[in-house]
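Everything on this sheet refers to the single structure shown next.
Missing here: one protein chain of the complex. Every other protein chain is in place.
The block that comes next holds chain A.
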Amino acid sequence: MKLLKDKVAKLSFVALLATVTASMFYTPTAAAHGEKSQAAFMRMRTIHWFDLNWSKEEVPVNDTMTISGKFFVFSGWPETVDKPEISFLNIGIPGPVFIRAGSWIGGQLVPRSVSLELGETYDFKVLLKARRPGDWHVHTMLNVKGGGPIIGPGKWVTVTGSMKDFKNPITTLTGETIDLETYNLDNTYFWHAFWYALGLAWMGYWMKKPMFVPRSIAVESGKADSLISSTDRKVAMGFAAGTIAIVAMSMSTTNEKFPVTTPLQAGLLRGIKSIEMPVTSVAVKVEDATYRVPGRAMQMTLTITNNGDSAVRLGEFNTAGVRFLDSNVAQDETGYPDDLLAEEGLTVSDNSPLAPGQSRTVQVTASDAAWEVYRLADLIYDPDSRFAGLLFFYDEAGKRQLITIDAPLIPTFI
């Protein structure tokens, strides 16, 4: 007996452990640090984020901040990734450390998925309300159905205060103001506890009686019918009738209490407005482009033609959120994340103003540790070794023009 008991006890313990482990199995993905492991071509050739601005670097709980900027849906979208016909403007944070109080593309609220078009530029804004203290890396992010998450640049933001002070008041269309953080919680606990208790009562009724060995003997000797008494039947009918009655009653009292309810809202949002980008007057031709592995530098030969009426200079090369600037022409004043900003990372062999009507071939070098840190150099191992990015030109009046480039990239290892 002792032996049997020990054995069963041991088994139970193993089962218990297995179960607890199994139930610990699933946690919704919280981490948002996939940016570096995402294939370089995905980051370079899908969504180009620019003019980004994180409104604050430190936010107390309950306060809000915004992330705003623009994104260009790259015209040379890779064949291997589904087009952003169904996509969702998300935010890359480790779980709900902020709540998303609002998000807009082209001025339209986008709580649902949207349809975007290649070659278009959109402006966006995400309003975040701080919920949980800590240092969080806050990324822009666009999920594309069939393409996965496309993570944009991230910046560290500190949330201060205490999460227990967090409030999320919402006024419903029935005129009630509730705190969505705790709303309906007691009701949920009550009904779950109630039904769990009823289930336990049903089990308890049968567990009071001898169970497995004597009942098995009775069934095997043909006396199965004697195991269910008329009292048992009455109790069972009571349980079933009670269950149905409680379900019916609780449903009708719920309907009285909440006469106005609507179905969940879903569906794709179409017709998202893009930005009318000014007509460009600069033409750029990529003659060749190489990536020098030991120097962590990309070098391209560009033929630039100015068809406008004001002299221009190249100020910035932006790819995958990394910004290479020629500090003589352009500086960052937005507090762009340091690790993504090469303030003097752009060297142009001749960056003197290019007069209207003129054409010039220059050597442009974009060098920074970011190539390695952000694993953009891995591009050379991609099946279709092309790079892409945005060039920003500035004219005499400081007016900016954006030119997209997309060309093959040849690595050099010496």
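List of remarks:
As a working rule, a contact is a pair of C-beta atoms (placed from the backbone, for glycine too) under 8 Å apart; a residue touches a chain by one contact, two chains touch by 3 or more; residues count from 1.
The definition used in the following text is that contacts and distances are computed from a predicted model.
Choosing from "Methane monooxygenase/ammonia monooxygenase subunit A", "Pyruvate ferredoxin oxidoreductase", "Succinate dehydrogenase iron-sulfur subunit" or "Peptide/nickel transport system ATP-binding protein", the protein name stored in UniProt for the chain missing from the display reads "Methane monooxygenase/ammonia monooxygenase subunit A". Only one of the listed residues, A:Pro60, A:Gly76 or A:Gly95, touches the absent chain: A:Gly95. What chain A contributes to its contact with the hidden chain is residues 1, 4-5, 8-9, 11-12, 15-16, 18-20, 22-30, 32, 86-88, 90-102, 109, 111-113, 131-132, 141, 143, 145, 149, 163, 168, 170-174, 176, 178, 180-185, 187-188, 191-192, 195-196, 198-200, 202-203, 206-207, 210-220, 224, 227-228, 232-233, 236-237, 239-240, 243-244, 246-248, 250-251, 253-255, 257-258, 260-268.
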